[in-house]
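Missing here: one protein chain of the complex. Every other protein chain is in place.
Naming follows writing order (A, B and C), and every chain is counted from residue 1.
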Amino acid sequence: MQNTWIFIGIFVAMAAVFPLLPIVVAKFLAPSKPNAIKLDTYECGMETVGDTWVQFKVQYYIYALIFLIFDIEVAFLFPFAVAFDMLPLFAVVEGIIFILILVGGLFYAWRKGALEWT
Amino acid sequence: MIPLSWYLYLAAGLFALGLFGAVARKNAVAILMSVELMLNAVNINIVAFWRYLAPAEIGGQIFAIMVFAVAAAEVAVGLALFISIYNSRKTIAADEINLMKW
Amino acid sequence: MTVEQGIFLFIGFLILFSGFMMVTRSNLVHAALYLILVLFGVAVLFVLLNAGFLAVVQIIVYIGAIAILMIFAVMLTRGDVTGEAITMNSVFGWGMLLSSLFGFALIIMLGQWPAVTSLAPALPASWNELVEIGVAFLSPQGFVIPFEVASVLLLAALIGALYVARAPKKGE
Partner (left out) sequence: MSFWQDPVAVIGQWILDLLISLNLPEAWVTFIYTLLGVIVVASFGLILVIFLIWVERKVAARFQDRLGPNRAGPYGLLQTLADIVKLLTKEDVVPEKADRLVFNIAPILSMVAVLLIWAVVPFAPGWIGTDLNVGVLYIAAVGSFGILSVLMAGWSSNNKYALLGAFRAVAQLISYEVPMLLTMLVPVLLARGMGMVHMVTAQDTWFIFLAPAAAVVFLISSIAELGRTPFDLLEAESEIVAGYHTEYTGMKFGLFFAAEFLHAFTVGVLFAIFFLGGWRGPWAEQAPILGLFYLMLKSIFGYFIIMWVRSTLPRIRIDHMLAFNWKFLTPVALALLILTAFLDKIFSETALRIPVLLIANLVVLAIGYVISSAMTRRQAKQRVKFKKRPVAKPA
């Protein structure tokens, strides 16, 4: 087992405990007098109209989509960057071609107007 | 020490769950999620085989990274299709999308 | 039982439980959150398998991007998020039968394979997975073709998905 990761494992557990503590303390200290109006959905004092579902733009999805593609690209490029010293110029050019293909994707999205927030 | 079998059994269980979801779920997005479960089961297997049977060959990890790329492409296109279908038909229930059925 | 086995059992239970919850919840956002738990568990398994890089990429790509995309799509398609609609198809029974048969068949077949109980061999002494992966990706003897093809695949996915998602809506 990798010792470096044990620390992370314990850290995850402790990092969850630390913010939990004030919430638990607040549970004991804070008053609790719920009533119907207080528990209602907050909307600047108005009563809520309609349900939570409002129409969302497809644009949100499109940004997430471009983000996903670039995320994968970065995952591919990190090993490339780490192994940089071992690579001949030829291999670096291959890496650059890899990036350029995706730059093409970005420019396609740009030309098609997919980046506009309309 | 963990024997290889544990990973393989776990992956088999996860794959079966994913298969069940992909066949039985009604909502198309849920089906895609189930497909992700199956892909993850496969990835567990790939990495476990790499670690236990061929740790000197880096190809095992490369293969797993390729699975990530394929999964991402699949999700991107699949969800775009569902959104498009929803916009024209107002439903993404899998058994109501029967455009290509004969 | 060693610590490692304990962690594995806990994570394995977590994965199977969340996977089960994921395929049975009718609330799609809950299903997506359970999916995230599964993905996180798989990342921990990668750490146990000495593949730290894959674990981190799993979290970045799956939890950071794919799961978010899923939740966005759920919101955009207004699926049966509230849990009122029917969760399962009409072929629900067949799916149950097929998947349980498949799962048991896999497990029985695995049990008969002799190499299944093998333990993990030691890794090479000076093991630097990142450099190995980077070099393998870009050397012509290695995986440079898959590397470039992956880029083209992602480009194709980007263009295709953009085109489909932004297709002009009629009558709106």
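A few remarks follow.
One rule holds in what follows: a contact is a pair of C-beta atoms (placed from the backbone, for glycine too) under 8 Å apart; a residue touches a chain by one contact, two chains touch by 3 or more.
Because the structure is a prediction, the values reported are computed rather than measured.
Contacts of the undisplayed chain with visible chains (whole complex): A, C. The missing chain lies against chain A, touching residues 3-8, 10-12, 14-16, 18-20, 22-23, 25-27, 29-34, 36, 38-44, 48, 50-54, 56, 59-60, 63-64, 66-67, 70-71, 74-75, 77-78, 81-82, 84-85, 87, 89, 92-93, 95-96, 99-100, 103, 106, 110, 115-118.
Against the chain not shown here, chain C presents residues 3, 29-30, 33, 36, 52-53, 56-57, 59-60, 63-65, 67-68, 71-72, 75, 128-130.
Operating definition for what follows: only the chains that are shown with their structure count from here on.
Taking each chain's centre as the mean of its C-alpha atoms, chain B lies 6 Å from chain C. Of all residues in chain B, those touching 2 or more other chains are 65, 68-69, 72, 75-76, 79-80, 83, 87, listed in ascending order. Each of residues 58, 61, 65, 68-69, 71-72, 75-76 in chain A touches at least two other chains. For chain A in complex with chain B, the touching residues are 58, 61, 65, 68-69, 71-72, 75-76. Looking at the complex, you find that chain C touches chain B at residues 2, 4-5, 8, 12, 15-16, 19-20, 22-23, 28, 31-32, 35, 38-39, 42, 45-46, 48-51, 53-54, 57-58, 61-62, 65-66, 69-70, 72-74, 76-80, 85-92, 94-96, 98-100, 102-103, 106-107, 110-111, 115-124, 129, 132-133, 136-137, 142-143, 146, 150, 153-154, 156-158, 160-162, 164-165, 167, 169-170. Residue ranges on chain B touching chain A, taken from their complex, read 65, 68-69, 72, 75-76, 79-80, 83, 87.
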